[in-house]
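Mind looking over this structure? Questions follow.
All protein chains but one are shown in place.
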Amino acid sequence: MKESLYSHISTVRKQAPLVQNITNYVVMNNTANALLAIGASPIMAHAHPEMAAMQKICNALVINIGTLDEYWVESMLIAATEANHNNKPWILDPVGAGATPYRDEVLSRLIELKPTAIRGNASEIQALAKLNKTQTKGVDSTSVSTEAVQAGQILNKTYGAIIVISGETDIIIDGDQQVKIHNGNALMTKITGMGCSATAILAAFIAVIPNKTEAAVAATALMSISGELAARYSNGPGSLQVNILDKLHSIKEQEFEETLKISI
Amino acid sequence: MKESLYSHISTVRKQAPLVQNITNYVVMNNTANALLAIGASPIMAHAHPEMAAMQKICNALVINIGTLDEYWVESMLIAATEANHNNKPWILDPVGAGATPYRDEVLSRLIELKPTAIRGNASEIQALAKLNKTQTKGVDSTSVSTEAVQAGQILNKTYGAIIVISGETDIIIDGDQQVKIHNGNALMTKITGMGCSATAILAAFIAVIPNKTEAAVAATALMSISGELAARYSNGPGSLQVNILDKLHSIKEQEFEETLKISI
Partner (left out) sequence: MKESLYSHISTVRKQAPLVQNITNYVVMNNTANALLAIGASPIMAHAHPEMAAMQKICNALVINIGTLDEYWVESMLIAATEANHNNKPWILDPVGAGATPYRDEVLSRLIELKPTAIRGNASEIQALAKLNKTQTKGVDSTSVSTEAVQAGQILNKTYGAIIVISGETDIIIDGDQQVKIHNGNALMTKITGMGCSATAILAAFIAVIPNKTEAAVAATALMSISGELAARYSNGPGSLQVNILDKLHSIKEQEFEETLKISI
């Protein structure tokens, strides 16, 4: 697997998948820019009358509940249902799972529609699996990713979704496979929406890479390695946000391979 | 015309027009910053109860359908109608025209309200003129701007709007006049919302420059030249987005004149 990861990055650049995003207001600009930087094509849309048509033209769908409300929840349910009808992959980002009963109720309806993959931090994955034993603190994680492995395995087994747990160590769970990526930089937690960008990138990779486990690993590695490399010449979270976009666009095979720390 | 373009940039800086934007969530921050950078004053507002009052105080209106829904479409229709009543110019940005039937239906209602100008990429202008022969791919163009000239001419003739087609070559169409600007940089296509910023800048110029064709040419040249100059010292799309804002703010007459490549 390790040898083919960079080739998947090249494939995304070549195939330029169209990713529809129903995501939160906070991150939309950065998410669109992250998708453009990796060579994908973003579209943000949520109007009920165009959800079915969008699922026909897009190659993957992101559903991120960060700033949900009743109208947007309905958009999400329509879009996920239509994605399933059209055999398009869709990725769930359960932002703030466990923070309020409303979020949990919405997530329980979305997860029944069987997302292709789920990406969240440890707290969110634990909340989603109803295994959360610590108090969730808004949208930031209060657990480390390794604590959420059991939760991720339950979710994978129950719903069939590939699980990506973001953290100091990123963990990808799919059936018996468990891959860990030890890249990234702590300063990334001081930028909003890094996880949301990771989810959108995951969608782009799953859209065009036939081996979906490898797609998830390549997408996750690309994000974490870009953050790690960009942090080397950033003065703080503001410049890191900018430099990650530059690096997502310019990253080359040699620096990717040399930086990658992976356990399979 | 060529000699007066920079003076129009100075006029916008001096007069600081107030531009109301009903635009998409993805680009709002960057659009507001682009307007501030050129010396204009942005306001984003969409509430039905304040649309009429806004048209009284603003100097121009931008309607950009990027993340439309039923409520926002109603805001757009009210605002465009009120802009017309108050003789305020309004500019239409038909983001994703042709991508879904819903967008096309909304655009057909908006265009009947006779925008002062329309700015889009080649695919969008072609879709708007129902001449689109290729499959639209989301919000990114699949055609080059020169292919959309005929579509632009039809739109100009039918609705009286000045047409700006963005692309490697930007084309401004107004009656018998056709102006081409050969500035910009390919990396601009890897940043979301560059077109949306161009539309907002166009609105600011049309608000205060009596010769509206020249206003459109000056606004388009300012955006493309700023992108071209900023790209010279940018490492990727992240830093280019930042550097374009800096350049929009700081650009001086000499570098503008020396960089401008225009065919009239």
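Labels A and B are assigned to the chains in the order they are written; within every chain, residues are numbered from 1.
Going forward, a residue touches a chain if its C-beta (ideal position, glycine included) is under 8 Å from a C-beta of that chain, and two chains touch if they have at least 3 such contacts.
Quick caveat, the model's predicted, so the values are computed rather than measured.
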Among A:Leu68, A:Ala216 or A:Leu260, the residue in touch with the chain that has been omitted: A:Leu68
Options A:Asn29, A:Asn64 or A:Ser143, residue touching the unrepresented chain: A:Asn29
Given A:Val139, A:Ala200 or A:Ala221, the one touching the chain that is not displayed: A:Val139
Absent-chain interface as seen on chain A, which is shown: 24-27, 29-30, 66-70, 96, 99-103, 136-140, 189-193, 234-239, 241-242
Touch residues of chain B, complete complex, unshown partner: 18, 20, 25, 28-29, 32-33, 36-37, 41-50, 53-54, 57-58, 71, 241-250
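The working rule: only the chains that are shown with their structure count from here on.
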Approximate Å spacing (C-alpha centroids) for the pair chain A, chain B: 32
